[in-house]
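Heads up, one of the protein chains got dropped from this complex, but the rest are sitting where they should.
Labels for the chains are A and B, by order of writing; each one numbers its residues from 1.
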Amino acid sequence: MSMYFTKEHEWVKVAGNVGTIGISDHAAHELGDITFVELPKIGTVVTQFGVLGSIESVKAASDIYSPLSGKVLKVNESLETAPEVVNESAEDAAWMAQIEIADEVELKNLMTQEQYYDYLKTL
Amino acid sequence: MQLIYEQSTSGRRGVKLPASDVPAAAALPGALLRAEKAALAEVSELDLVRHFTNLSRRNFSVDTNFYPLGSCTMKYNAKVLENSAALFAPFHPMTALLPGGVEFCQGTLGMLYDLGQLLADITGMDEVTTQPLAGAHGEMTGIMLIAAYHAAKGNRAKKKYVVVPDSSHGTNPASAAIAGYEIITVPTAPYGDMDLELFKKTMSDEVAAVMMTCPNTLGLFNPHIKEISDIAHSFDALMYYDGANLNAIMGKVKPGDVGFDVIHVNLHKTFGTPHGGGGPGSGPVGVKKALIPFLPQPRIIKNGDGRLLLETANQGSIGRTANFFGNFGVMAKAYAYIIMLGREGLIQVSEQAVLNANYIKEKLKGYYDLPYDMTCMHEVVFSASKQMEHGVHAIDIAKFLIDRGYHPPTVYFPMIVKEAIMIEPTETESKATMDAFIEVMIEAARTAESNPQALHDAPLTMPISRLDETKAAREQNVCSVR
Partner (left out) sequence: MNDSHYCPHTPEEIAEMLSAIGAASVEDLFAPIPTELRAKTLNIPPGMSEFETFSRMQEIAGENVQGITHFIGGGFYDHIIPSVVDHLANRSEFYTAYTPYQPECSQGTLQALFEYQTAICRLTGLDVSNASLYDGGTACAEAAMMALRVTGRNKIVLDGCVSPFSREVLKTYLFNLDVEVVEIAPLDGLLNRSLIADVLDDTVAGVLIQNPNFFGSIEDFSALANQVHSVGALLIGSVYPISLGILKSPGEIGIDIAVGDGQSLGNPLSFGGPSFGFIAAKKTFIRNMPGRIVGETVDRNGKRGFVLTLQAREQHIKRHKATSNICSNQGLCALRGLIFLSSVGKEGLAELARLNRDKAEYAKSLFAEIPGVSVLQSAVTFNEFTIVLPKNADDVVSGLLKKGIAAGVPLGQYYSGLESCMVVTVTEKRTKKKIDQLVDALKTELADVRF
């Protein structure tokens, strides 16, 4: 399963026409202890780089942008009661939403894992 | 310390109420009554007095500690101001709104009118409304006045944006959002002010207002301010002055002269009224002539005989922004402050506020990184970036200061400075107090190098140390259930 990243530090794992979305370990570390994750409603249609949800720590708040366009199929409701999972496992257990990918061509606007790690070095 | 509720004993009373001298009324229908009395405290008067007296001792305050909290202007609050405000305690605001009632309130209405005139002169505006209840409330009122101005010209739909620098107070964009505007943020240039070239590119006919704090939150006076206001006006965008930093410039420059059209003034910052542990403040708004028709109602006006009246039926007004006439008690204090200090006193306030900030800047710049090294106004912003090399953050320095009896400066604001330490000494502090503070700041910088752990361990002298803010935010226990 391939993983792609945005400049705003979201990731998407693509399996068939389903994309699973979360924020990167780097973003989770920068935000500090996560206290709240606002998830989209199932059925919401999101556009690439449009707002998918938001995330808060004690001292910061940030929007989560969708790496791809599509329709929200599933959300990780457990994050609503256990936001600390984002700090523990941002790129795995703390996935936030699954979407039905509208257009795979949009993947060209994203970075591969390797490109993302290079990008982080420039920050 | 126990909560007041944890000291309660059923049936205990803190005050005796007057006995009834009228017959008891028939009981209300049961459906309208509460099932159980509200579980308020049940303590004796002495226990109540001890509790709150002991609580008060767990605070740092201007009266007990140097409190150089940047952007907040924590100056000394003269005691005569408290006595002055108490004189007005018995006056009911509805009296002025009764038919013929203004004749019974000429003193209080006159004071509000006169305060408006004094503030108008200090800020270079044509009229001031005293209704807004705090700085942010003034901002919202001011931006609504601007929206009404554009609407009256038929431009409400066209004017969509409010421009703010990235160094602005968070209240600026938040207030503009309530007035229905989208926000454009302009970055700060290396010279410490809003990037002029980027600003020029940002401006268009769609901009309704430009909100500036001048001096800005870095404590710097923008030398291009007149050019900025000329550019804004060329697009019929109005200039909004956030008066949070007015303490730096009284008698030196009037925002109205520089092209600002609307201003709010924080009476609790510049005009010596206390901050009350978070409020009450007061945020009168001054405007240029073109905006007078939109001022909130009731508007206090003076007739030819010098009698005060209330204008209540102006259709163009944005309406009421608060239930009555603003935070009158706060305004009584500010009025007393202005007439007591007078012209020369106010000028001296600004001069010595600026002198004190520059003194601290010079004394500490060898020890802390000064990202914008130039003459500052009433406050100076350092960065703890040098200390970061030893793993010490601005917050650690803040906690070290607490152990030495100083309220910390504002830290982590403005957000454009990494590890910001924003120091505003105000004019009321003596050289001796500042010298002692400077010594402790230097000691903190040295300790950061020699023993960073000591800073991480601070504070050691307080009843509590380093609270778990994450737990508070996740659990949200905001009301005692015990």
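Simple rule for what comes next: a contact is a pair of C-beta atoms (placed from the backbone, for glycine too) under 8 Å apart; a residue touches a chain by one contact, two chains touch by 3 or more.
This structure is a prediction, so every number in the text was calculated from the model and none was measured.
Student: Which of these, B:Asp205, B:Glu362 or B:Glu389, touches the one chain of the complex that we don't see?
Tutor: Of the candidates B:Asp205, B:Glu362 or B:Glu389, B:Glu362 is in touch with the missing chain.
Student: For the chain not shown, which residue from A:Thr6, A:Thr20, A:Ser57 or A:Gln98 touches it across the whole complex?
Tutor: A:Ser57
Student: Can you say which of B:Lys201, B:Lys289, B:Lys418 or B:Arg466 touches the chain missing from this structure?
Tutor: B:Arg466
Student: Consider the whole complex, including the chain that is not shown, and state which of B:Thr202, B:Asn314, B:Gln352 or B:Ser385 touches that chain.
Tutor: Selected residue, touching the omitted chain: B:Gln352.
Student: Even though one chain is hidden, which residues of chain A still touch it in the full complex?
Tutor: Touch set of chain A with respect to the missing chain: 35-36, 56-61.
By definition in this document, only the chains that are shown with their structure count from here on.
Student: What residues of chain A sit close enough to touch chain B in their complex?
Tutor: 33, 35-36, 56-59, 83-84
Student: Okay, in this complex, where on chain B does chain A touch?
Tutor: 412, 469-470, 473-474
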